[in-house]
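Right, one structure below, let's go through it.
Now for chain A:
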Amino acid sequence: MPALPLDEAGKYVAGAYTVFLALIVIYVAIIGAKIARIERQVSELLELTDEDAAERPGGERASVG
Partner candidate 1 sequence: MFSKGLRPLAVAAVVTTLAAFALVFFYAPLDADQGFVQKIFYVHVPMAIVALGGFVAAGIMAIKHLRTGDSSWDLRSYVAIHLSIILGTGVLITGAIWAKASWGHWWVWDEPVLVSFLIVFLLYCVYYPLRFSIEDPERQARYSSVFAIAAGAFVPINFTAVRLAEAVTHPRVLSQTGGSLPGEMRLTFLVCILAMTLLFVTLWKLELTAKRTSAQLKRLRSRLELRAQAAG
Partner candidate 2 sequence: MIRTAAAVLRKDLLIEWRTKEAVPAMALFTVTVYVLFHFGLDRDSLDGELASGVLWVTLLLAAVIGVTRLFAAEREQGGLDAFLLAPVDRTAMFVAKAAALFVYLVALEIVAVPAFAVLLLGPDLFDGLPELVLILLLADVGLAAVGALVSALAAESRARELIVPLLLLPLVVPLLIGAASATEPLFRAGGEPEDLGRYLALLGGYDLVFLLIALAVFDFLLDD
């Protein structure tokens, strides 16, 4: 089959590279959602243990580093 003209070929090439990028982006988004869920659970647990921390003298200090 003779080579396609550039404008038609361009669509196919763009399609292929888009598929590749889309896969990566979707994957990273899913992992990102998973990490967000983990962060939420961590802050929940932190709240849960806030009651314990409040009863203890001295309290906690949030660290910057």
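Basis for inclusion: all candidates are chains of the complex that A comes from, given by their letters.
Basically, contacts are C-beta pairs under 8 Å (C-beta built on N, C-alpha and C of every residue); 3 or more make two chains touch, one makes a residue touch a chain; residues count from 1.
Every value quoted in this text rests on a predicted model; they were computed, and no experiment measured them.
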Which of 1 or 2 touches chain A - same complex, any copy: 1
Residue ranges of chain A in contact with candidate 1 within the complex: 1, 3-4, 6, 9-10, 12-13, 15-17, 19-20, 23-24, 27-28, 31, 34-35, 37-38, 41-42, 45, 48-49
